[in-house]
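Missing here: one protein chain of the complex. Every other protein chain is in place.
Then we have subunit A:
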Amino acid sequence: MGQFTPTPHDPDARGHFGPWGGRFVPEALIAAVDELAAEYDKARIDPEFVNEFKRLLKDFAGRPSLLTEAPKFAEHAGTRVFLKREDLNHTGSHKINNVLGQALLTKRMGKKRVIAETGAGQHGVATATACALLGLDCVVYMGEVDTERQALNVARMRLLGAEVIPVKSGSRTLKDAINEALRDWVTNVDDTHYLLGTAAGPHPFPLLVRDFHRVIGIEAREQILEKAGRLPDAVVACVGGGSNAIGIFHGFIDDADVRLVGVEPGGSGLDSGRHGATLTVGTPGSLHGAMSYVMQDEDGQITEAHSISAGLDYPGVGPEHSHLKDIGRAEYFAVTDAEAMEAFALLSRTEGIIPAIESSHALAGALKLGPSLGPDGLLVVNLSGRGDKDMDTAVEYFGLADGGQA
């Protein structure tokens, strides 16, 4: 099955996955999302587009990414573990898959300017990279809090020629960066594409972002069959907005015996209220253009998410995940900051791979799931990104600068 082949899991023509998704945006943006949907419908069946996308994934992003067994980490999980190495992609995370796809769509639409939001900075860096490659102007909105905890990525984006605008409103994190990007888009939509970085937002974003990331699951399925001779018992991924998770899930969605497990940021713990576990404890609502689970108070005001990981610090989630949760095809739970940081240190020490803190949530999820599967069990964990960008956080968390040891 090809990456762009329509599936029985596609949304309806107006972007609904069951009761979720759709378009809750100002009328001023409808023409733009209609244009994007029409362009994507043409592109996904245009061999020229598909081949150019595949060529960039291979020759620029470095795909296929490896599937690496992690035996020493697995001793701690009590079950066999393989890692899908999205951290080895150019720019250091899965984000590049979606970015290359949307940047090519931008060129097809004849638009010259790209805007993006970013949390951890990985999506911003990937977008700035694709824009440098394809000759597009690039503006990245980033919450002021995130520009501080991900300073290295701010520098990378600027080096790549992007303008980085710190967002000072609201919680000054990812959700506010998206608000600001939407305001820019509604003002400049004639010549600007909003290159949304996760599988959320109004239709067609959840569909096309998912499709651009389906390559992760398609590769992983082939690789695990080759290396382990069977399908895994579960596929585990972290969930911020849900793009890396939906990408790997789709490779296995029709394999009924493969559990699809999403791991959310539990922050200081679900009881503390300081977390970003949208699917685990959120309620239905509309945020950033789609119906989905959201974190909100009883008045429908969106509440702030909290996570040590900037890329998961988001009170919403892509609508397809809400659907997969409701129909019981995927399951979601949260791990705390502390559990994620423990997994971060463990993988570094046991396997020589420093994961992103986002991805460390998936690893912590694997450590929780493993014992119930036992030594004959088999897990594929999506290692969505590498941890270089997180060194400042790690230095502070573990006191590494003062001779501390993780």
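In this text, contacts are C-beta pairs under 8 Å (C-beta built on N, C-alpha and C of every residue); 3 or more make two chains touch, one makes a residue touch a chain; residues count from 1.
Here is the rule we go by: contacts and distances are computed from a predicted model.
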{"item": "Hidden chain of the complex, named as in its UniProt record, picked from \"Fe-S cluster assembly protein SufD\", \"Tryptophan synthase alpha chain\", \"ABC transporter permease\" or \"Spermidine/putrescine import ATP-binding protein PotA\"", "value": "\"Tryptophan synthase alpha chain\""}
{"item": "Residue of A:6, A:71, A:161 or A:284 in touch with the missing chain, whole complex considered", "value": "A:284"}
{"item": "Residue among A:22, A:92, A:311 or A:387 touching the omitted chain", "value": "A:22"}
{"item": "Sole contact to the chain not displayed, among A:182, A:354 or A:379", "value": "A:182"}
{"item": "Missing-partner contacts on subunit A, residue numbers", "value": "14, 22-32, 169-170, 175-176, 179, 182-183, 186-190, 283-289, 294, 296, 298-303"}
